[in-house]
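Note that one protein chain is taken out, while the other chains of the complex remain in position.
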Amino acid sequence: MKPKIGFMGLGIMGAPMAANILKAGYPLTVYNRTAAKAEPLAKLGAQVAASPKALAQDAQIIVAMVTGPEALYELLFGPEGAAEAFGPEQVFINMSSVSPSFTLELGKELAPTAIRFVDAPVSGTKKPAEDGALVILAGGNRQRVQELEPLFLTMGKKVIYCGKTGQGSMMKMFINLLLGLMMEGFAEALNFGRLGGLDLEAMLETVASGAMNAPMFQVKAANFRDQKFQAAFPLKHLAKDAKFVVDTAYELGAPVPAGQMLLHLYRLGVAQGWGDEDISAIAKVMEFLSPPK
Amino acid sequence: MKPKIGFMGLGIMGAPMAANILKAGYPLTVYNRTAAKAEPLAKLGAQVAASPKALAQDAQIIVAMVTGPEALYELLFGPEGAAEAFGPEQVFINMSSVSPSFTLELGKELAPTAIRFVDAPVSGTKKPAEDGALVILAGGNRQRVQELEPLFLTMGKKVIYCGKTGQGSMMKMFINLLLGLMMEGFAEALNFGRLGGLDLEAMLETVASGAMNAPMFQVKAANFRDQKFQAAFPLKHLAKDAKFVVDTAYELGAPVPAGQMLLHLYRLGVAQGWGDEDISAIAKVMEFLSPPK
Amino acid sequence: MKPKIGFMGLGIMGAPMAANILKAGYPLTVYNRTAAKAEPLAKLGAQVAASPKALAQDAQIIVAMVTGPEALYELLFGPEGAAEAFGPEQVFINMSSVSPSFTLELGKELAPTAIRFVDAPVSGTKKPAEDGALVILAGGNRQRVQELEPLFLTMGKKVIYCGKTGQGSMMKMFINLLLGLMMEGFAEALNFGRLGGLDLEAMLETVASGAMNAPMFQVKAANFRDQKFQAAFPLKHLAKDAKFVVDTAYELGAPVPAGQMLLHLYRLGVAQGWGDEDISAIAKVMEFLSPPK
Partner (left out) sequence: MKPKIGFMGLGIMGAPMAANILKAGYPLTVYNRTAAKAEPLAKLGAQVAASPKALAQDAQIIVAMVTGPEALYELLFGPEGAAEAFGPEQVFINMSSVSPSFTLELGKELAPTAIRFVDAPVSGTKKPAEDGALVILAGGNRQRVQELEPLFLTMGKKVIYCGKTGQGSMMKMFINLLLGLMMEGFAEALNFGRLGGLDLEAMLETVASGAMNAPMFQVKAANFRDQKFQAAFPLKHLAKDAKFVVDTAYELGAPVPAGQMLLHLYRLGVAQGWGDEDISAIAKVMEFLSPPK
C-alpha cells in the first residue's frame, strides 16, 4: 500500500510534481500559502490542508518544494508549522533549492523531532516537472533514499545518490552553477555576435551543428528569437542560487570567478526588474550593458 | 574536372583536412614550414611544394590553416611568400582562426593581387577534422562561397554562410567564445563540486541526465576522469581566441565580462606551462587556484 | 567621574585600544578568551574578569572588539555570556567589524535586555590603534554617540556619526571596500610593472609624486621592498570583510564587480595559507598568478 504524502509548495515546479504523485496513485494532501493554487490539485483528487501542521499530522512522507530557505523555514517553524507535528515514523524530504550549509543546519533543527530527513533537490525546470522527467539529486541515508525511489520516480526519470545529508543541495549548487554559466555564456556570445553583425539564425545554426549543442540551447532559442522570456525558471531564483554558490565557495575556498560574475549579472537583472522573467532574460542584461541602438 | 588545390599548414587541424581533400580526388599540393609534417601526405599522393610561392604558382585554390595571424602573414608575405604568385584567376581561402579586423586588413593587403578572398574558419577540433565533420563558417561573396561548397564538404559536414568577408572570422569568435565559456564553466563547476565532497561520476551523470548535456562534455569527461589532457584543441589557441574576442568586443563596445574572465584564466594556464595541453586543462587552472590538497 | 569600562577582545586592535582607555584614566576591566593576552593590561592596572558575564556585571559601558560575528556571538550569548548581565542602565558598544545586517539582528537579540546599543567599528589598523588615532564610525542614537565621544577619543582622533544602528557597520564596509580595492590595485599594478621590467623604486617614486599618493602606499611600501608582510591588518580579516560587502551588496542590489574580484583574490590568499599575513600580502597572490620565475 502506498504511503500517504503531504506536499507543501505549489509553484511553477511544485504544482506539476504534486500532480504527478497523485496520478501515480499516492494518497495526497497539499498545502500552499496562497490557497487558490491548491484548487487545481483538489480537482484532481488531492486533500487540501489548512496549515502545514495539519498536513504533517496526516502524512507519512512530507515533501517541501518552495523558493528558498525563508519560505521553507516559515512552513516548518512558523505559526502552525509542520515541524510541530513531525515524529520518528515520518520522513521529511526537502526538494527546495537551498545551500548545503542551510541543509545541515536544518538537519540539526529537525533532530529533536526525530523525523528522518532527506535532502532531494531536482535538476530540471517547468517542462521536465510536468513530464515527470526531473532528475532527483538525493542526499541522506542511502537505504532510505532507495526506499523512496518509487515516489521519486513519479516526479523524475532518474535518482542520483549524492552522498550524506547536504550533498543533494551541494549537487544542486553544482548543476545550477553550470546551468547559469551556460545560460550567461549563450547570451553573452549571442549579444557579441549581434553587435558584430551576425545573423541570429546563422549563430543558432552554428551552435546546433557543433559540440556545444546542449538541449537547453534548443529550448531557449525561441526566447531569443521572440525576445520574450516567460519564466520556466525565474531569473531571480538563479540569482539566489548564484548567491548560494558564492557563499558555499567562500566556505570551501573554491575559486568561482565566473560564478561571481554570474551573481553580478543576474543580481543586476533582478535590480532592473526582470526577476520574474526566465533565466534566459539574462539576454536583456547583456543588451542593457551594450551601446544603445 | 576538379580544381588544383594548394594547402598550407599541416598541424593538428590542417593535416587531416588536407588528407580529406586528397581522398575526395582533388589534385593537392601541400606546404608546411616544418617539412617533415608533409611526409604522411606525400605518401597519400600529395605534391610537396618547396615554398608558399611555389605552391601558389601551381594551384587554382589556395587554402591556409595555421595557428594565427603571425604565421599566416609569414606564409603570405614572408620570403618566397604565397602572395607573390597570387592572381585574379585564383581563390584564396583562409581557414585559420584570426580576428575579424585582421581579416578585413588582410583583404586590403591582398587587393592589389586581385585574388578572390574567402574567409572560412571552422568549428570543430581534431576528431571532426579527421572525420570530415567540421562546420565551415564562410564569409565573402555569397556565390563564390556556394561554388566552393563541394570543396568545403570534403572537410566538413556543413557550410554556414556568415556574411561578407570578415564575418566568417566573427562567427568563429562567437562560437569559440561560447566554447571557452562552456569549457571553463564545466571545469569551474566540477572543481567546486569536488571541493564540496561530490563524486566525479555522480556529477558527470547529473550533467548527462539534464538539459546541459552538450556533446563536448561527453567528449571531455574522459580527460577529467584520467586527469590527462592531450590536446584536441590546444589551450594556448583558446587563449589567443579569447584575446581576439576581447579585442573585437572593445571595438564594438560589446560587453564580454565572462569573456574577459576567460582570457584571464586561459592566459594564466599558458603562463603555468599548460599551453600545449587541451583546452580542458583549464581544470588544472581551477585546481591551481584551489586550496592545496 | 569616569564610567567603569568593560573591554572584551585583546587582539592586534583590542589590546592597544584598551590600553589607551586605561591611560586616559577610566576604570577598566578586561576579558579575553586566551587569558594570557590580558596580562600586559593587568600590569598596566586593569582588572581581569573571569568571564564575559562577570565583566558585564561590573561595568557601565561594555566594549567588544573581536574578529567577527561568531566570536562576538560567543562572548555575548555563549556560556557565561555577557548578555546575561546586560541591563537598561548600561551601554554596549560593538567595535568589531560585522555586517550591517548582523548588527541589526544583534540589536533585536539584545532588545530584551534593554541595554543601549551603539555600533562603532573603526577605520585604521595596528599603528593608529596604538597611537589613539583611529577614526570611530558610530551608528546609533545621535545623542548617545555624543555622550560617548570622550571615551571614543581615548582610542581615536575623530568620531564620524554614520546614522542609526547598523550604519556604523555599513560605513566600515564602505571604507574597507575602498581599502581593499586600493591595496589590491597597488599590488596588481606593481606586479604588472615588475613583469614589464620596471624598477620597484621608480614605480614607488612615481606613485609618491602624484595624485594617487595615499598614506597607506607609503606605509605598505616597505613590505613590498622587503617581501615581508607582518600583519598590521591580517589578510584573512579583509577576506571576511569582502564577504560582508558582497553579502550586503546582494541585499542592496549594489553592483560591486571589483569588490567581487577582491573577494576572489583575498579568499585565494587565505586558501594558500597567507591569511595571517598582512593585507599587503595580496602581492603574493599576484605573484602566484604570474608566470613562474
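In order of appearance the chains are A, B and C, and numbering begins at 1 in each one.
Methods note: a residue touches a chain if its C-beta (ideal position, glycine included) is under 8 Å from a C-beta of that chain, and two chains touch if they have at least 3 such contacts.
Note that the structure is predicted; figures quoted are calculated from it, not measured.
Peer 1: Pick out which of C:49, C:106 or C:137 touches the chain that's been left out of the picture.
Peer 2: C:137
Peer 1: Looking at the full complex, which residue from C:177, C:221, C:239 or C:281 touches the chain that isn't shown here?
Peer 2: Touches the omitted chain: C:177.
Peer 1: Need a quick check: the contact residues on subunit B for the chain that isn't drawn.
Peer 2: 243, 246-247, 250, 253, 255-257, 260-261, 263-264, 267-268, 270-271
Peer 1: Name, in rising order, the residues on subunit C that touch the hidden chain in the full complex.
Peer 2: The missing chain touches subunit C at positions 100, 123-125, 128, 135, 137, 157-158, 160-163, 167, 170-171, 173-175, 177-179, 181-182, 184-186, 188-193, 195-199, 202-203, 205-207, 209-216, 219, 245, 248-249, 252-259, 261-262, 264-265, 286, 289-291.
Peer 1: If you put the missing chain back, which residues of subunit A would it touch?
Peer 2: Touching the chain left out of view, subunit A contributes residues 257, 268, 271-273, 289-292.
Here is the rule we use: only the chains that are shown with their structure count from here on.
Peer 1: If we look at subunit B and subunit C, which chains touch each of them?
Peer 2: Correct list: A.
Peer 1: Looking at every pair of chains, which has the largest contact count?
Peer 2: Ranked by C-beta contact count, first place goes to A-B.
Peer 1: Write the angle of the rotation needed to overlay subunit A on subunit B, where the fit uses Cα atoms and the result is rounded to the nearest 5°.
Peer 2: An angle of 180 degrees brings one copy onto the other.
Peer 1: Subunit B to subunit C: how many Å between their CA centres?
Peer 2: Using C-alpha averages as centres, the distance is 52 Å.
Peer 1: How many angstrom lie between the CA centroids of subunit A and subunit C, rounded to a whole number?
Peer 2: 39
Peer 1: Give me the residue numbers in subunit A that touch at least two other chains, ranges are fine.
Peer 2: Within subunit A, residues 253, 255-257, 261, 264 contact more than one other chain.
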